[in-house]
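Here you go, one structure.
Here the complex is missing a single protein chain, while all its other protein chains stay put.
What follows is chain A.
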Amino acid sequence: MLPLGMRSALVSLLLLGILLGAWELSHPGTGAGGAGSAVPPPSQILKHAASELADPFYDAGPNDKGIGIQILYSLARVLAGYGLAALIAIPFGFVIGMSPLLSRALDPFIQVLKPISPLAWMPLALFVIQDSGLSAIFVIFICSIWPMLINTAFGVASVKRDYLNVARTLELSPVRTAFSVILPAAAPTILTGMRISVGISWLVIVAAEMLVGGTGIGYYVWNEWNNLNLTSVVFAILMIGVVGMLLDLALARAARAVQYAE
């Protein structure tokens, strides 16, 4: 009997094969008017992917760049918005978590702002900030800040009383307590918040770039949609999935690093 890991990998491959095979076979083929109006088969998408990935960094002017450059633009925007959000959310969440008063007072604001869709922010951002690039970054910032804020506050608030009592008996300064007791204890929860946020940022960027255009993977999707080119759109969807997965993996690894046994 093979080990579990091998067996699950085999089942995954089998499922993928069945899925792609059924998809390929269900394609009506290149009949009159038929091929244009159907979702392209995997073989066509693979062919397209190969040609796009063969030269991912070409630059043919402001409106036509390789998929690699587009993804880098998107990643840069995501990291800028997400980084800003982390810079603000984590210290602020810390404060909220330490103070039950602030926590209760700010809760209604967070609850109202949290569920607002990124696209609803876009017109306001464009109007106020007057710069489409910064607007996209702002939209990522505003959408990725909440999970980090809430998780940090929650993590800090639920640090075990025992730890704090020990810190008090050892007469640690408040700053020292924060850094050597609360932060390590809350770190796994904070990291979980950061992981949720990076997922949201990556979701938001595509929508934001479809609106403001110019560069990025969202612009790529919009540009190919303009041409009703589903092959490119499906290829872009796969790329978005892969990059999103890599971002998530990176944070999962970071989360494992801060995990500690009691």
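What we mean here is this: a contact is a pair of C-beta atoms (placed from the backbone, for glycine too) under 8 Å apart; a residue touches a chain by one contact, two chains touch by 3 or more; residues count from 1.
Heads up, the rule we're going with is that contacts and distances are computed from a predicted model.
Enquirer: Of the candidate names "Transcriptional regulatory protein", "Nitrate ABC transporter substrate-binding protein", "histidine kinase" or "Ferritin", which one corresponds to the UniProt protein name of the undepicted chain?
Expert: "Nitrate ABC transporter substrate-binding protein"
Enquirer: With the full complex in mind, choose from A:169, A:226 or A:259 the residue touching the hidden chain.
Expert: In the full complex, the listed residue that touches the missing chain is A:226.
Enquirer: Give the residue, chosen from A:96, A:186 or A:212, that touches the chain omitted from the document.
Expert: A:212
Enquirer: Among A:75, A:126, A:143 or A:217, which one is in touch with the chain left out?
Expert: Checking the options A:75, A:126, A:143 or A:217, the one contacting the hidden chain is A:126.
Enquirer: So which bits of chain A touch the chain we can't see?
Expert: Within chain A, the residues that touch the unshown chain are 33, 36-37, 60-64, 123, 126-127, 130-132, 210-214, 219, 222-229.
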